[in-house]
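The structure is given below, and queries will be raised subsequently.
Note that one protein chain is taken out, while the other chains of the complex remain in position.
Lettered A, B, C, D, E, F and G in written order, each chain numbered from 1.
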Amino acid sequence: MSVVFDHDRPRRIGVPEAVMCLGKGDEQLDAVLSALRTDVPVLLTRMNAHQHERMVRTVGETLDYDPASGTAFLHGRLPARSGTVAVVTAGTSDLAVAGEARRTCEFMGIATQTYADVGVAGLWRLQERIGEIARADVVIVVAGMDGALASVVGGLLAAPVIGVPTSTGYGAARAGETALHSMLTSCAQGVLVTNIDNGFGAACAAVRILGHQSARPA
Amino acid sequence: MSVVFDHDRPRRIGVPEAVMCLGKGDEQLDAVLSALRTDVPVLLTRMNAHQHERMVRTVGETLDYDPASGTAFLHGRLPARSGTVAVVTAGTSDLAVAGEARRTCEFMGIATQTYADVGVAGLWRLQERIGEIARADVVIVVAGMDGALASVVGGLLAAPVIGVPTSTGYGAARAGETALHSMLTSCAQGVLVTNIDNGFGAACAAVRILGHQSARPA
Amino acid sequence: MSVVFDHDRPRRIGVPEAVMCLGKGDEQLDAVLSALRTDVPVLLTRMNAHQHERMVRTVGETLDYDPASGTAFLHGRLPARSGTVAVVTAGTSDLAVAGEARRTCEFMGIATQTYADVGVAGLWRLQERIGEIARADVVIVVAGMDGALASVVGGLLAAPVIGVPTSTGYGAARAGETALHSMLTSCAQGVLVTNIDNGFGAACAAVRILGHQSARPA
Amino acid sequence: MSVVFDHDRPRRIGVPEAVMCLGKGDEQLDAVLSALRTDVPVLLTRMNAHQHERMVRTVGETLDYDPASGTAFLHGRLPARSGTVAVVTAGTSDLAVAGEARRTCEFMGIATQTYADVGVAGLWRLQERIGEIARADVVIVVAGMDGALASVVGGLLAAPVIGVPTSTGYGAARAGETALHSMLTSCAQGVLVTNIDNGFGAACAAVRILGHQSARPA
Amino acid sequence: MSVVFDHDRPRRIGVPEAVMCLGKGDEQLDAVLSALRTDVPVLLTRMNAHQHERMVRTVGETLDYDPASGTAFLHGRLPARSGTVAVVTAGTSDLAVAGEARRTCEFMGIATQTYADVGVAGLWRLQERIGEIARADVVIVVAGMDGALASVVGGLLAAPVIGVPTSTGYGAARAGETALHSMLTSCAQGVLVTNIDNGFGAACAAVRILGHQSARPA
Amino acid sequence: MSVVFDHDRPRRIGVPEAVMCLGKGDEQLDAVLSALRTDVPVLLTRMNAHQHERMVRTVGETLDYDPASGTAFLHGRLPARSGTVAVVTAGTSDLAVAGEARRTCEFMGIATQTYADVGVAGLWRLQERIGEIARADVVIVVAGMDGALASVVGGLLAAPVIGVPTSTGYGAARAGETALHSMLTSCAQGVLVTNIDNGFGAACAAVRILGHQSARPA
Amino acid sequence: MSVVFDHDRPRRIGVPEAVMCLGKGDEQLDAVLSALRTDVPVLLTRMNAHQHERMVRTVGETLDYDPASGTAFLHGRLPARSGTVAVVTAGTSDLAVAGEARRTCEFMGIATQTYADVGVAGLWRLQERIGEIARADVVIVVAGMDGALASVVGGLLAAPVIGVPTSTGYGAARAGETALHSMLTSCAQGVLVTNIDNGFGAACAAVRILGHQSARPA
Partner (left out) sequence: MSVVFDHDRPRRIGVPEAVMCLGKGDEQLDAVLSALRTDVPVLLTRMNAHQHERMVRTVGETLDYDPASGTAFLHGRLPARSGTVAVVTAGTSDLAVAGEARRTCEFMGIATQTYADVGVAGLWRLQERIGEIARADVVIVVAGMDGALASVVGGLLAAPVIGVPTSTGYGAARAGETALHSMLTSCAQGVLVTNIDNGFGAACAAVRILGHQSARPA
């Protein structure tokens, strides 16, 4: 089994190589690994402990691995770039997805600040921090269940807001569909949305927004 | 065609007779009408202009008809009872359903106060009025789209909160399903929910809560 | 990882702190635990045996743990308050969810009475007990499959009725969606509904109804 | 356009020719008409007033037309056969579908008795008549919304019970899906179900049950 | 935990006591067991090997256990009654559900004949046996995937046809929903349907049909 | 408004220009018309009577218009090519979609034969004609409701079988989804499927199959 | 009926007042109108011809009305700001939604360029224009059916990509859900999505991105 990487991607869209490990067997990950270039940093997402241990043995190199978010950096990370991203979460259960967004930003060289446990059921927690959040260049809102946090945040600040619905909850939460639909129909104007649990995608979108800003003449 | 009314209902569950006109043809409404007793007030819901005009001619009596909410009172209304209900709405499109809740309460003899256009995208509007809302005995929250208002209100006050999702919106609003699921998974504790657009049901539930309170020894 | 608790919640909405353990790993529960105040009773829900054993070791204190409902009380429970709640269930499979509702009420200091196995397929069982059930201040109906019990109970008594659909059953039961939709479209007037399997939420709603009643001048 | 009728059907399965007019244009109905034999009774279902008037002109013959159920008998009806069918309905809105079941039975020569408005929200109405219903050979239960009537009836009598969910209601009634799923998961044992609004199919199933009984040696 | 059995059920609806073991823990099954009367035969369904072994130890009595269908008879079975049921299946994967239907009939004292592997993709297999199938008093068709077998069988014989959709297949089979919907919209007239995988329910319906026939004066 | 046609399409994929008129207003159709070349035949689909009359006036030219299928040929049709297509339908309601498939084939120069009313509920009708159908090069099966015809036909012949589910029926037919899912899970091997009601797409696929055959050296 | 506008919104989130006319009756629009300030430009969306004519009469002022997109500008538009938006569409049926995005940008003072009919079925059309599209600051991709255009565009350029799924198509297009889900699972990294048909929301998101860029020190 051979793998054809899109090595041209960074040049075209500004987002580097990444490998999602979810559902990949040992053999598949090995094939992916052998197709990777060794001179560029690589981001691995949805990597479990077994996959991490095995890869450390295979490549004979320590990875920067964060088990809570399932992310790993192989061959270092990208140089720092300007712009900041605020990652805002509703509850403790959303932290894994928020971590994927945060770590992807960090891999890309973007500074982040996480604001956890500011769900709208206890509004004072958000109100205490909204002034600080509003100063970020991009705001990523990670929330499950009713996804109401994206609407409230979107109504309180002017920065681009990226909603990431999460699959937390049960019953009518429908594995994240309710948060997804709730964010898509947000009463706050101009809130954008990613796939359920897609912290990685939200960070890539932030890169597009920030990278593009950098590329424009000042 | 004959109709068998549940004349015993008020005694059993404290909620009087009501007729939903939606989807009923002229002949069906006539049959219902002839089965009603003439000595008790009757609430008619989802009544359109044609049905109203026809019924005025048939019964030879003026109805207290509110076209915006599609409700009508036949043979007066019930005596006033204690307790107040706040009807809180997110946007202009929710007013028809909110009106059904408000008018049903009024028919039952319960005082109401409506708080319109306090959607969470402009949070200051809600915050200006939340102190007043919190003094009601029951709070009915009517909202479509993301249904986020139920969560925010539920997190700010201690009264019983009844969420009524509405079918406003398009696309991912899914004719009210998104607001329904969002309210069911509200991050605020103890928010209860009715069927989509069921302002009548919310008011009946308020009657159960208030009526029951009255029935208890002080 | 730090956790920001909404310590102000009891004052605002009358419902105390609670921690849902479902899906939380050891590290997350530890972080939650260290954020809790040690001088107030805490309710833990959806707690499995492993989580229970680990927490006993961590806090060095016995918990009042009920494995059938997955609930635990840490640092005791709240003082008794007035009002009674009837918890009515259709079948044996609904007892875990009914237990969560019952135990949450008990934690809040509210007296409960459970009426098990009164599903409508054998109507005489419900009819034998309906007189007693009707004397409760709030009635919580826990049922899966067709959810028909909520409609029948709602048509037989005047108290507030809270339907809790359960995820029991298979096939067209759709993991509780059928009971949920059935209760939402109940032909009995004023039946309110919580999320699937949400016994905790039903009890919180009962607290809102009863607590509010207590707060009103007699 | 020519139409190929299954003229052999009555011999094979005991159910005669029938034409569903729903969605058929004038030209299509003409083609169907010219393919019918003129010496056998034909049942037409879902026929609207326009289709009825046009067909009277075309065939130059009066039809036994019932506008409430949208059914018509062309060239008479089938000879009487033994067995009785009870058609039980929850509410006024279910009468059109119940009428389709009743009229199909009548066309087949089977005696029917309709029990209207016996929905479970007012249980006494059903209890007054259940003894009589239980004497029928087949019981067809027509109900929308929560479909709870099928479960209650199924738990009270031993005859074959055929549930016909109807598309009445709004929101979570989901155009009949909720009643359909509710009946499929009925807690009463051995309740069978047809498609939504399919009164015709329920009557055909009754014919299979009764016809088959007749065919067996006494 | 105590269990309230509907001991009156056999008298009312002609179907005896049965216990579905699916999802019941050891403690719950023990409670059920202690509520059962020891002088009447009991049918247990969806019983796995662990539950079987444990119950043998608990009751100190051999059960008539069929692992393929997950059914067991405790305290024997019911006396033989007249009438025959044909159980027709499309493929090998449907045999567990077909076995539940067959065994439930046998427990009830009804003779059955199973016709396996007669799916419509190889029509000759069905055609070879249809004459024999048509002589049964009730025909239960068990099929997953496209559920087409119910339509073809329903068009070839006059007996009552009960379709049991199964959850076999993957993807668009949607865990049995496709077979369910396919059978509900069968182009053959008068096909009735049970819940997905509900072989037990189909057999109970057959009992209603056959039992009722027996009860009628010849 | 200007329209950019894919004039290169015939060269690339062998399928000529076509315009779907459904949902297009007068202005949009005019813009499309002005972008078309006048020297090549054009197929118009889903064209209603109003659109047809207006286009005749606009282009000053008679169209070969078939109102039953909503198709029209502008500037003639394509030259005849080898290969035959059988269009097989279950019921009268499927004829519009079958007509779209047939007419698209005719426009492409492919000979077709339609076999109507051969639904599986009356199997003899299909069996009488299956020998003839099996001689076609491609078989298009058009069926709604349970979609069972695709499985039966697919099991009886070796030609490529293209299933076209139709939106006929009501309730559990779910506007064609049931037929779609049924055909996708057909128990006959190698049945392929198009979108609901997409007779045009089925014919284009037939062109790919036949055109490709022509292109191969004999 | 009075309306409470969020006049503070432009200051908070940089997006001015807008009124969605869809589903609003004459009386509701009048109430909205009287709540608007007359000194600021207002955007009206989903406005039909009747609503437009009536409003012209009511305000006694010409509106800049575009019937194709259903948008109108009242009291002029906002001053020009820097940044450009490319609006890319797959087919003719997507033009109304694309127009809503384009017109909203124009109202906000942002320059746009529309690239129509560049759907991926004829890839050369997109390839001819991709170089030009890639120079825009934000790219809005409007597509229905399979929504594939968002993935292809997202893989070819580095700018922020906002996908707007449209409700065009039939059957499996599911009124825009398929395009929505397709864009959410785009294989191109960092594609963001709005609600179905929400051209207005996409433009507001572009304003957030561009407005924020302007606000940052160069």
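The working rule: contacts are C-beta pairs under 8 Å (C-beta built on N, C-alpha and C of every residue); 3 or more make two chains touch, one makes a residue touch a chain.
Model, not experiment: these values are computed from the prediction.
Interface note: of G:84, G:113 or G:185, the residue touching the hidden chain in the full complex is G:185.
Within the set F:70, F:91, F:119 or F:155, the residue that contacts the chain not displayed is F:155. Only one of E:118, E:183 or E:196 touches the absent chain when the whole complex is considered: E:118. Although one chain is not displayed, chain F still touches it through residues 9, 12-15, 18, 137, 154-162, 180, 184-185, 188-195, 200-201, 203-209, 211-213, 215-216, 218. Residue positions on chain E in contact with the hidden chain: 68, 92-93, 95, 116-118, 121-122, 124-125, 168, 170-173, in rising order.
Contact between chain G and the absent chain runs through residues 90-91, 119-123, 145-148, 150-152, 154-156, 169, 171-174, 177-178, 180-189.
Definition applied: only the chains that are shown with their structure count from here on.
Each chain gets one centre point, the mean of its Cα atoms, and the points for chain B and chain G are 35 Å apart.
In this assembly, the C-alpha centroid of chain A lies 50 Å from the C-alpha centroid of chain E. Shared interface positions of chain D, defined as residues touching 2 or more other chains, are 9, 121-122, 154-156, 171-173, 180, 184-185, 188-189, 195.
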